[in-house]
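As you look at this complex, bear in mind that one protein chain is not there, while each of the others sits in place.
Coming up: chain A.
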């Protein structure tokens, strides 16, 4: 009788674990192309996009400097200005050492974020941040190379009826263009700056 009880309770425990597991994964919701800690060898800074000055830029144009890359869109009222403000503060903190770092903002909403729209927006946060935009197909290819996820979400209560979900972490690449690490967009800028200082100095 005791054995039967143990078996029954075991079944209940397994059932709870399975249901709980589904519940947790349901909460994640978004299909996922990005991982929080992507394997370094799978993340490639590979792009050809137009910057906010109208110049075509590729990843190779930034060899010799660290690239700090942030994906977003300018109609974003919360995450993107916060992320750009964080990067701008990091660059302020770095001062002259910031010469070794090129912050890049790549739009995931090129339909609205043309280079001229970016020119009107990105430099307001900091003069060193370069906004990049490309046609849909190039944007998709770029995101794929960077292992960055984005998706258009219909939302009646948003401008033009949609917002963009997107990877909000910053991606850091070394002067050889190799992926190094990510930083969360809302991390204290001084933490990012001191991490960068150590890397630039070493």
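Quick note on the criterion: contacts are C-beta pairs under 8 Å (C-beta built on N, C-alpha and C of every residue); 3 or more make two chains touch, one makes a residue touch a chain; residues count from 1.
As a convention for this text, contacts and distances are computed from a predicted model.
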The complex's invisible chain, by UniProt name, from "Spore gernimation protein KA", "Glutamate synthase [NADPH] large chain", "Copper chaperone PCu(A)C" or "Amino acid/amide ABC transporter ATP-binding protein 2 (HAAT family)": "Copper chaperone PCu(A)C"
Interface residues of chain A (partner: the chain not displayed): 28-30, 32, 34-36, 74-79, 81-82, 84-86, 88-89, 120-121, 124-126, 149, 151, 153, 155, 157-159, 163-169, 182, 184-186, 189
